[in-house]
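One structure, as structure tokens, below. Some questions next.
For this view, one protein chain was removed and the others were kept in their places.
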Amino acid sequence: MRTRDRNFWIQTAVIAAVIASLVAVFAYSETKPLKADELAVQIADLRSLCSSGKKMFEQKASGELTDAFFANQIELMHDNVTSLREDLDTSNAEPNLRNALGRSRELAARVDVAFYRLSENGLSEQAAVEAGGLVEPLKQLEDQLKQEAEK
Amino acid sequence: MSRHYLDLSRELLDRQIVDSNHMLCGKVDDIEIEGKEALRVVAILVGNRAASGRLPELAKRVSRGLFGSQLIRIPWKEVDVITHQVKLKSPAAEFGLDERKGFAFKIVSLLPGSWKK
Partner (left out) sequence: MKKALEIFLGILTAMGGFVEIGELVFSVDGGAKFGYSLLWVVIVGTVGIMTYGEMSGRIAAVTSQPVFFLIRQRAGYAAGLTTLLAALAVSLLTCAAEIGGVAIILKLLFGGNYFLLVIIALVFFLTVVWFLSFQAIERVFGLLGLLILVFVAAAFYLDNNWSQIASGFVPNLPAVETSKDYLVYFYFVVALLSSLMLPYETYFYAAGALEDGWNPSDVNLNRVIVIIGFAFGALLAVALVVVGASYFKPMLIEPQLPGTVALAPASVFGKVGLILGLLGMFFAFGGAAIENALSGAYNTAHFLGWTWGKFRPPKDAPRFHLAWILIFLIATLVILTGVDPVQVVEYSVIFSVVILPLTYAPMLSVANDPDEMGPHVNGILAKSLGWFYLILLSIAAVAALPLLVITNGGKG
């Protein structure tokens, strides 16, 4: 009986330690300030979404998409944009990235507005142009952050 | 069962058990043996109590907590023949191994069309 009980407690302790350390690592990674490459990832997502949004508008205009597809895909993409923006608004970044974070938040806000307008009939064309125009600045910021991460 | 020698781990343990009607009845989860020098198989054991006994202590207790401690003992004389599976001499219900008496059957048989095909 004794050996079995001892084994039980040893195994439980090991499993508990593993779980505790996983939780700790996860909690730490959620709260620590963003690094350059992590920020670059989010900018890349925004850039990709902007380019898709613009392309989708063009395809809808040439009749290649159904109305249902356009409306619902824009909605799904917009959800992603909003959650990226919220992430950026609520996170901290490392001290040397203050400017980059500020710029990221500014661009994210513009992407959010563009996507909001893409689903409004009267405003979509202008919104598509705006979204397309944001691809280049987002890419530049992304490349800048990647270079920063290499240092 | 007329065999004199049996390689327990290769031919008996973890093998499929079938009853006299070739219905599947679970696996050989453990084996009861007796004797000191000439070992003899007395019974085969089926059920979570037997299977979980082969796990490390923590896993054993979790397994019994989740899936119960059922144990069904099939005396060796009930074994008919061993090929790639262990065939018994009687139907599953005699040993309490008939799936159609359990909890799963109660639920599934309520669904429409469960008696078809």
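Just so it is clear, A and B label the chains in written order, and each chain counts residues from 1 on its own.
We take it that a residue touches a chain if its C-beta (ideal position, glycine included) is under 8 Å from a C-beta of that chain, and two chains touch if they have at least 3 such contacts.
None of the values given here were measured: they were computed from a predicted structure.
Note that of A:72, A:92 or A:126, the residue touching the chain absent from this view is A:72.
Summarising the interface, chain A meets the missing chain with residues 37-38, 40-41, 44-45, 47-48, 51-52, 55-56, 59, 63-66, 68-69, 71-73, 76-77, 80, 135, 139, 143, 146-147, 149-150.
Where chain B meets the omitted chain, the residues involved are 14-17, 23-27, 29, 51, 54-56, 59, 84, 99-100, 102, 104-105, 107-109, 111, 113-117.
Just so it is clear, only the chains that are shown with their structure count from here on.
Note: centroid distance chain A to chain B, computed from Cα atoms, is 53 Å. Residues of chain B touching chain A in their complex: 56-59, 61.
Taken in their complex, chain A has these residues touching chain B: 4-5, 7-8, 11-12, 15.
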